[in-house]
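Take this structure first; my questions come after.
Of the protein chains in this complex, one is absent; all others appear in place.
So, chain A:
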Amino acid sequence: MAKVIVVTSGKGGVGKTTSSAAIGTGLAKKGFKTVIIDFDIGLRNLDLIMGCERRVVYDLINVINGESNLQQALVKDKRVDTLYILPASQTRDKDALTKEGVSEVIEMLKADKFDYIICDSPAGIEQGAMMALYFADEAIVTTNPEVSSVRDSDRITGMLSSKSYRSEQGLDPVKVHLLITRYSPERVEREEMLSIEDIDDLLGIDLMGVIPESQDVLSASNLGEPVILNESCDAGKAYQDAVDRLLGEQRDLRFVSVEKKGFLSRIFGG
């Protein structure tokens, strides 16, 4: 049975698209047939992060409006062969998303034997974000360790429990996971940043992963290569751990404490 997972946050710029790309790719790498849908109509980004912008012909809105079929709009990833992207339209706005239309597309994807349908939500709490979360079975709430991001995450978590299909139908609630991104243990130690404990206290959501602040994330985005494919960097490893936890495996948290410099490196630097 296909699982619909929304990646959301409320606040913009916290790493929703980066996380959607990384987690979607991670699930596909495990052999699951996965599609990532870009719900950010008018501000299409996911195709850039995934490095497939030059292969986008049709988009989500075309499919909803019946201007193309689903197969024409799905962009197959070149690196992981069970991974597909359903891009957003750059020329339309978010009102083009309708509940009926989105429902139809999700049903088509389910019929197409997808295991995971990842919905990359736009920022905000308007139509686009509401449509992205409406059909979710699970949610990954992305948050940065700072107060405004945490508050917006709280708001969107509230909406998941009141504005989703599951809540309206009285089904089991949407399962919410917390993904903390851009975490810097050094800055937490200097009390410039909220700690994992602070965030847990404020949100009370099960922690799915902590992605350390890393230059590799930015360069991966610029290269159009999901950071999880870079297996040597900390952020890539942290995303891999998060995917494993999403699949129910136990993984200890990594990269969350300050690395104590060893004796030799203190003498020789680096």
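Definition applied: a contact is a pair of C-beta atoms (placed from the backbone, for glycine too) under 8 Å apart; a residue touches a chain by one contact, two chains touch by 3 or more; residues count from 1.
Here, contacts and distances are computed from a predicted model.
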Absent chain [UniProt protein name; select from "Acyl CoA:acetate/3-ketoacid CoA transferase beta subunit", "Probable septum site-determining protein MinC", "Ring-1,2-phenylacetyl-CoA epoxidase subunit PaaC" or "Amino acid ABC transporter permease"]: "Probable septum site-determining protein MinC"
Touch with the omitted chain, as defined above, among A:D154, A:D198, A:D216 or A:D234: A:D154
Residue among A:L48, A:M108 or A:L202 that touches the chain left out of view: A:L202
Residue, one of A:T98, A:S162, A:S219 or A:S257, that touches the chain absent here: A:S162
Those residues of chain A which, in the complete complex, touch the missing chain: 125, 151-152, 154-155, 157-159, 161-162, 201-202, 204
